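Pasting a structure below so you can have a look.
Note that one protein chain is taken out, while the other chains of the complex remain in position.
Up next is chain A:
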C-alpha cells in the first residue's frame, strides 16, 4: 500500500531521444491509474522508470514516503506484470511464484501459505507442478499475475498484460484484474494502448501523447470533456467527429438553430461531435442540424454505424444509432446534435475552449 508520486519525470535515451518529457502525477494509495496513449508515446518508458528498470534522467519519484530515484527495482517494493509474462521457463509454476519470496528470505511455511493463497485466488492450483510451456496463454497470464501478488507489494505495475490474449479472454481477464485490484486495494499503474481497456479498468486515466500528459481524469470526465482534439479522437470508438466551425456556419441554411453555434466559447474554430450524439430525431433542447449523404450502412447488432459525408466536405463522419433505422445508402439524412453535446476546440492549440 503506497502512494506513488511523480514530479517532473523525464527520460532522455542516448542519442538525445526524449521519450518522457516531464510528467507530474500523483497516484493515491489504493488507486488504479491507467496510462494510455498511442504507440511510442512513452508509456512503457514511464512505467519502467517507476519500476527501476530505466534510470530517471530528471525529476523525483516517490513510492510511499521514500524517494526511490536511485533504488534498485528489488528495493522499491513493487511487482510488475510484463507483456510477454516473463515467466521463468525452467521453473515450475510453484517455483515461479516462490522465487521472489525465496530471494527475500521468507520461511518455507510462509512461502507455501502465500503461494497457496495466490494460486487459490487465481485458480491455478491445478498447474502448480507444471512448467510455463505446458500452459495456455491465459493460464500463463494468471501465473504472471500470481507472481506479482504473492509478494504483497506496495504497488502493481502492468505493461500491456492482456495484449497477447484473444479478444474473449482479454475481456474476461480485464474483469478479473479489476476485481482483484478492488479486493486487494493495491495501488496500481496500468499501461495500455487500448482505450476501451483504459476506460473500463481505471479509477483515473492519464492520456499521454509524445512524452507529455494530455489529460488526467476519471474515464467519464475524459470521455465527456476531452481537453484536446488529441484526447477527443483517441478516447471513444468510433472516434469523435471534428468539423470546422466555418463549414458548419456556411451550411447554416435556416434549419439549424443559429444561436447554437453563436453560443460556443470565443476562439472555437473546431466543433467536435461524438457519433452517439448525432440523433436522427430532433430533441427538444437547442440543437444543431446537419445534412449528410449516407455512404455506408454498418449493422452491428444492437447498434448501427452510419458512414456519412456532408456536402462540400471531404471528411467522412461516423454516426452511431441504436437499433436499425429505416435508411438506405445514398439517402440524404438530417442529424440533430444537442447544444450540450458540442465540443468546442481551438484549431491552432488543439485545446478545448471552455
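Convention: a contact is a pair of C-beta atoms (placed from the backbone, for glycine too) under 8 Å apart; a residue touches a chain by one contact, two chains touch by 3 or more; residues count from 1.
Note that in this section contacts and distances are computed from a predicted model.
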**Fill in**
Of the listed "sn-glycerol-3-phosphate transport system permease protein UgpA", "succinate dehydrogenase", "Assimilatory nitrite reductase (NAD(P)H) small subunit" or "Nitrilotriacetate monooxygenase component A", the name UniProt assigns to the chain that isn't shown is "sn-glycerol-3-phosphate transport system permease protein UgpA"
**Asked** So which of A:80, A:93 or A:319 would be touching the chain we can't see?
**Response** A:80
**Of A:30, A:100 or A:350, the residue in touch with the unshown chain** = A:100
**Request:** Since one chain isn't shown, list which residues of chain A touch it in the complete complex.
**Result:** 51-53, 72-74, 78-80, 82-84, 86, 88-90, 99-100, 103-104, 131, 133, 147, 151
